[in-house]
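A protein chain is absent from this complex, but the other protein chains hold their places.
Up next is chain A:
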Amino acid sequence: MLDRATLAETDRAPAPPRARGAVRLSAVPGPRAASVIGALRQEGSLKLLFPRGAGPSLEAVLLNTAGGLTAGDRMDVAAEAMPGAALTLSTQAAERAYRANGPKPACSLVRLSAGEGAALRWLPQETILFDGCALDRTLDLDLAPGARALVAEAVILGRAAMGETVRRGRFRESWTVRTDGRLAFADRLRLEGDPAALLARSAPGHAAFASILLAAPDAAARLDATRAALGRHGGASLIAEGLMFARLTAPDGLALRRILVPLLETLGQADLPKVWRL
């Protein structure tokens, strides 16, 4: 049983130190076929790794050395594919949004841009939400005319293998896409209160979901194949010329991956970053 002193101590326990991380990266066309690093800055608990890739794209892998996100954490990513360059970003591991022991949510801010004739792929591994999590994620994508981009975010509610679920928590994901400076698409996901129940209202028995955006001159030609790949619990639409949006739900992370991996390889016209391969 807790005595008064222990209670008082618990009340006054200092908040654990908050993690901060920021990376800034640009890719420029290289002297040979492959794109190379233009500018690079790394701060705090975010690091970038550059595995040797075989394709024309500069490949960068984000690593959160804090090991996950909790209350008050803040991660900033700014990445730019300069005109004519190709850049692929992924994450070393699934991002974990842990139980938040504080009033402020973790904030993740991702700003991406692709110049004329550039190709950008933002393909982080899944985000796993833990019970009691609080995460606000913002993704801004700026596209120049003729830029290609493939963006996907996948979210899993709890680790199914551990019997976990997320009955309490906050998750917000805000996407804002501009083409040539004009607002082209906005998506605002918001699961607050009982995330598992909120998802179950739409998709009973499902604990994972993903959103995909493809910007490509031939996006319309990819629509039928995308719809076929998404299956019964997903859909896709050409929301503007050269811009396709898709969303799906799945029973768990594995079922989601079985759909996402081949689909993202087809849409990105390249293999997924090696970190995606288990």
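Here is the rule we go by: a contact is a pair of C-beta atoms (placed from the backbone, for glycine too) under 8 Å apart; a residue touches a chain by one contact, two chains touch by 3 or more; residues count from 1.
The criterion applied here is as follows: contacts and distances are computed from a predicted model.
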Choices "ABC transporter permease", "4Fe-4S binding protein", "Hydrogenase expression/formation protein HypE" or "Urease accessory protein UreF" - which one is the UniProt name of the chain not shown: "Urease accessory protein UreF"
Which residue of A:R18, A:K47, A:R167 or A:H233 touches the chain not shown here: A:H233
Hidden-chain contact residue, picked from the options A:L25, A:A100 or A:L191: A:L191
Positions on chain A where the hidden chain makes contact: 172, 174, 177, 182-191, 195, 198-199, 201-203, 209, 227, 232-240, 245-249
